[in-house]
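Heads up, one of the protein chains got dropped from this complex, but the rest are sitting where they should.
Presenting chain A:
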Amino acid sequence: MRNISLIFRRVAKSVTLVAILSMATLFVQAQDIKEGESLFKADCSACHGVDRAVIGPALKGVTERHDEAWLISWIHNSQALIASGDEAAIKLFEDHNKLMMPAFPTLTEDNIRNILAYVDDASKPAPAAAGGAEGAAGQQAGASGDVSNFMFGGLIVVLIIAFLVILVLNRVIRTLDRIILKNRESITEGEEGEDDGGESSGKVFVDKLKKLSRNKKLVFFVVLGIVALLSTAGWNVMWNVGVHEGYQPVQPIKFSHQLHAGVNQIDCQYCHSGAATSKNASIPSLNVCMNCHNAVTASEKYNGEVSPEIQKIYNAIDWDPDTRTYGTDTKPVEWIRIHNLPDLAYFNHSQHVTVAGIECQRCHGPVETMAEVYQYSPLTMKWCIECHKETEVNSKDNAYYDQLIAAHDKLKSGEKITAAVLGGIECGKCHY
């Protein structure tokens, strides 16, 4: 008896010891990995991915390819290691187009061990991917659920309205029935032949219309009403001819301004860089997209695949995200122009953006909230002129107005001013 309890106690002791130890190592490891992750994100992720090659090679399994001491000296100063004649280092350098890796002398050996621990941990097949896919699917289901909920609600409202209409009509019919019955009782026998029950309702209707058409006042008002209705409708249509306000075409790529300018806070003029310096705000060429999208593929939302919309950029510019090289089979993206001034009107973006300092949103509306862009302003002449009448010119520290002010000062002080001073010999004054 005593023996058994002794053995039991011993076993229990060792089990708890093992448990505590493993907990402790787990905890320490978790700490390491966490620190390694933040260091990796700060110092390594600009060039290395775990699963995919970015600028440098993918780091998956790096601790199996090289031993720890070698990795530490490589990360501390790869160029020094190459210069010292280390064969593995030279081979690695040659294999990757002699791309230099910056030295990281500030990372301690423990830092590097933590980074390597993180890389090892991240190399393991992660259950997170499946979770992400599920999440995405769930989101989609949610979205379609929203739509069907909305439609269902609408249907119920329509049904309720229909029921009410039927109720009201029922009541009206009953009242009319009663009145007619009452009237019929007082109708004289002589008219009975004409008004007999077998008569078709169509004829009754025509008769009624005939009776009404003899009422001149009523006819006058009906005609007046129709004329008024048609002229207001016509007037509205005429005012809206050629006004594209609200125009929201379907673009070839589902580019979301709400994501890029709203969530990611990228300046409008990062992409539309022509707005500050030229007549056109310029639709960015694809190389501008690639400034970010050579790294951003949104693959975490698409099970590790490149997002289909980003893939459209790659197809157009013939970029292979795996080898990170451009091909020659390029084709333009056919964006659909939304804001289109007639060719008879001249508009210059730089004059409004740079000289006047007007915000893009003043004319284009809250673009940073638009998943798909629509035309916010009517872009009519009236709309332009209303703003030009109100807007005060800011001539202070504004080089555009310097000459104008100088000319006016000269005029005020009574100096001689020639037409040339006011731009009278500019080519366009005569040869427009």
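We adopt the following convention: contacts are C-beta pairs under 8 Å (C-beta built on N, C-alpha and C of every residue); 3 or more make two chains touch, one makes a residue touch a chain; residues count from 1.
We adopt the following convention: contacts and distances are computed from a predicted model.
This figure omits one chain of the complex; the name its UniProt record holds, of "Phosphonate ABC transporter, permease protein PhnE", "histidine kinase", "1,2-phenylacetyl-CoA epoxidase subunit A" or "Quinol:cytochrome c oxidoreductase monoheme cytochrome subunit", is "Quinol:cytochrome c oxidoreductase monoheme cytochrome subunit".
Contact with the chain not shown here comes from a single listed residue; of A:73, A:123, A:273 or A:398, that residue is A:273. Of the listed positions A:253, A:292 or A:404, the one in contact with the omitted chain in the full complex is A:292. Across the interface with the omitted chain, chain A contributes residues 41-42, 45-47, 54-55, 79, 99-105, 151, 154-155, 158, 161-162, 165-166, 169-170, 173, 176-177, 180, 197, 201, 237, 240-244, 246-250, 263-267, 269-270, 273, 277, 280, 283, 285, 287-288, 290-292, 294-296, 331-332, 334-335, 337, 340, 342-344, 372, 374.
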